[in-house]
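Below: one structure in structure tokens.
A selection of the complex's chains, in situ.
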């Protein structure tokens, strides 16, 4: 398999799981299917859109309209299955975690391909991974997972650092994708399962 | 009348009605006139700004400063008339509905003029129409009309589809503008008057 196909496939996969997470938040808020479609789409493409604007690349979905179609179809499927889903919040956390792991790695890859420094590329990876979920939570009026969750941005950061090291230092793009994804997902999973958290400020 | 003049006039008109809707939300929140000016301006130019950023066009109001002046003047007039307005929420809904109808059509027109596919152009029309009101509601801390209203984004979608069909298939730009606007406004009006809504998910 060509690496470009792998990247495209991973990107579709991350878009779909983030779209599911957006649709599950729409379900919690009792929205209609148009609300599902909008929240799923914004969550699925939001991070990549901000990344492309900041890197001054053409916004990816303007020429690749299949991303919008994927998000809308995903939202409709979720809409019809939601009444049958038990423990929806758990599903939301895991869909969000997989999207986070995929996009933290892909965001670094795309930023490096435009010639940014590895440091900025890692920041762009975190932004790609986190912004879709952030805008989902702000639009739905929920406290952002990104700011209030144990081990969330840290997971994106870990995955991005592993990816950047393996690509820039060891020139292993395939292993970088696989290990970066696994590290981000495992770190986030530890946060979800064991409620690990970083030290917090004492609230005023 | 030249069609470029018609488009410019419609754009001013949509900007003013959206600015009124922003000022009316500022009134509900008891803001001062600076808050009126800011919320009116963000609502009036927000959708077009996001559209231009994503399409990688120069942001329209940077060279056409009259849009900012229009929004600020509109906000000040609204500020002085607000104490005399009864049933402000009803006015807000209708100002928002007219802005939605104008911008759903103009957004498609501008996106098509940059060479995007009709599908993406319709999405850009919805975004142009919806984003100003969305950012207005988020800044004011209100649940977004876009996500929680009966028949809101659907109205923008209907208008955009009618416009795109009449332009791309039948090459009737003037009729496309008129009919697209009417369809979007009528669909939204039915939603407001009869409280029509799409099927919603059962809230968790």
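Residue numbering begins at 1 within each chain, and the chains themselves are lettered A and B in the order written.
As a working rule, a contact is a pair of C-beta atoms (placed from the backbone, for glycine too) under 8 Å apart; a residue touches a chain by one contact, two chains touch by 3 or more.
Only a predicted model underlies this, so the values are computations on that prediction, with no experimental measurement involved.
Count of copies in the whole complex in this file: 3, from one repeated sequence with 2 chains shown in place.
One rule holds for everything that comes next: only the chains that are shown with their structure count from here on.
Chain centres here are Cα means. That of chain A falls 29 Å from that of chain B. The touching residues of chain A, counted against chain B in their complex, run 26-39, 49, 53, 58-59, 61-62, 65, 68, 79, 82-83, 88-89, 138-141. The part of chain B that touches chain A in the complex is made up of residues 53-56, 116-117, 119-120, 123, 134, 138, 143-144, 146-148, 150, 152-154, 197-204.
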